[in-house]
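Yeah, one chain of the complex is gone here, protein chain that is, but the others are all in their spots.
== chain A ==
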Amino acid sequence: MSNTAKEQILDFVRGRYPQAEIDETQDIFALGFVNSLFAMELVMFVEKTFGVTIPNEELKIDNFRTANAMAELVARLSPTLAVA
């Protein structure tokens, strides 16, 4: 898994919620941060940043709960990026 991807995702989430201390394993849904606007922003951020298109079948809550999960999703969608 790419640390870079994970860090970029964490930066994005922290940028939107600067008052919260969020780490890579925290479930941002359980923390109550995610509304539909932010969920869409997350998807757009991941697609834009990593140059991937997330297929419908990967649009599952478990892929977006934590920065770790999102980084793993990116790695699955873009294996070459993950090793870079």
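Simple rule for what comes next: a residue touches a chain if its C-beta (ideal position, glycine included) is under 8 Å from a C-beta of that chain, and two chains touch if they have at least 3 such contacts; residues count from 1.
Note that contacts and distances are computed from a predicted model.
From the set "3-isopropylmalate dehydratase large subunit", "Cytochrome d ubiquinol oxidase subunit II", "Acyl-CoA dehydrogenase family protein" or "Peptidoglycan deacetylase", the protein name that UniProt assigns to the chain left out of the figure is "Acyl-CoA dehydrogenase family protein".
As for the chain not pictured, it touches chain A at residues 16-19, 29, 36-37, 39-45, 47-48, 56-57, 59-61, 64.
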